[in-house]
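In what follows, a structure is listed as structure tokens, so that the remarks can point back to it.
Complex shown without one protein chain; remaining protein chains in place.
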Amino acid sequence: MQITVSTFGQLAELTSPKIIVSDVADTVMLQQKLEEKYPCLQNITYAITVDKKIIAINTAINAASSVALLPPFSGG
Amino acid sequence: MQITVSTFGQLAELTSPKIIVSDVADTVMLQQKLEEKYPCLQNITYAITVDKKIIAINTAINAASSVALLPPFSGG
Amino acid sequence: MDGSSTKIKLLMTNKKYKQIFVWNAISASFIAENIQKHSSKTDIGAHSIFLGQVRSDIIDGKKVKAIEYSAYEEMALEKMHEIRESIFLKYPLTCMHVYHSLGTISAGEICFFVFTSATHRKEAIDACEEVVELIKTTLPVWGKELFEDST
Partner (left out) sequence: MDGSSTKIKLLMTNKKYKQIFVWNAISASFIAENIQKHSSKTDIGAHSIFLGQVRSDIIDGKKVKAIEYSAYEEMALEKMHEIRESIFLKYPLTCMHVYHSLGTISAGEICFFVFTSATHRKEAIDACEEVVELIKTTLPVWGKELFEDST
């Protein structure tokens, strides 16, 4: 199963605007795979959203999930 | 000694924009004379200013004093 | 917007204190010009603006069509000077502008304009709110309602 992760702000430049990750069933697994692929993520503060909600606990995801990585907000 | 008292807002309509009062040496005497001349003042909330300062205690006044009666403010 | 509407007649400036009173309503284009002027001040990060607009309240069954504002101008300008000094001591503002209408202002028109600017939002917002409160409570200005039936 493939998940396409969108990244925003500074994260899009440090990683890639779209990251494709295979074989992940939940956000903890996803985070592990992402930090393997982009070790810089280990030292960056970011939130994971699933279907536009910031998740605080491990959350199941599938190919239909809308997943994103968000660095700290700096609008306004 | 004559004092010219300026009045503002609603007070200017209820009394007169300029009231001339004679033989007063302080604001307590002034207030007595004014309330004799315009009894409606007894039922109205107003402040007395001397030289543009609202006075809280009896204050000496003379012909050179700038004296005014101010109803409650309603600007802004 | 009509260009001519931007002309606001400031009352003759008091020698000692900055004038805040303007004849008639404060136009949207006057506000826009004030905002525009600040684009050259690139240390500003936040503007806070308060606008007072004349309401057509119903009082004793009669509808307000306008408010006629008057002031004890000399005292008001002196008081405004004190407010300005206290605000600049308390908040690190880049600038602050205050305008209040005198004369007859129709319902829907703007009669009061407070504009504070600072590097950060909190200072601009807090200062603006405090200035509005101080003006409303301590400035000798009076509004008299004029009603639709012309009484």
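When the chains are written out, they are named A, B and C in that same order, and each has its own residue count from 1.
Heads up, the rule we're going with is that a residue touches a chain if its C-beta (ideal position, glycine included) is under 8 Å from a C-beta of that chain, and two chains touch if they have at least 3 such contacts.
Quick caveat: nothing in here was measured; it's all calculated off a predicted structure.
*Asks:* So which shown chains sit in contact with the chain we cannot see?
*Replies:* Every shown chain touched by the left-out chain: A, C.
*Asks:* From the list A:Ser22, A:Thr45 or A:Ser74, which touches the chain that is not on show?
*Replies:* A:Ser74
*Asks:* Tell me, which residues in subunit A touch the chain that this view leaves out?
*Replies:* Subunit A touches the chain not shown through residues 6, 8-10, 12, 49, 52, 68, 70-71, 73-76.
*Asks:* What does the interface between subunit C and the hidden chain look like in terms of residue numbers?
*Replies:* Residues 1, 28-29, 31-33, 35-36, 38-56, 107-110, 117, 119, 121, 124-125, 128-129, 132, 136 of subunit C touch the chain absent from view.
Everything that follows uses one rule, which is that only the chains that are shown with their structure count from here on.
*Asks:* Cα centroid separation between subunit A and subunit C, in whole Å?
*Replies:* Inter-chain centre distance comes to 49 Å.
*Asks:* List, in ascending order, every residue of subunit B touching at least 2 other chains.
*Replies:* Residues of subunit B touching two or more partner chains: there are none.
*Asks:* What are the residue numbers in subunit C that touch two or more other chains?
*Replies:* none
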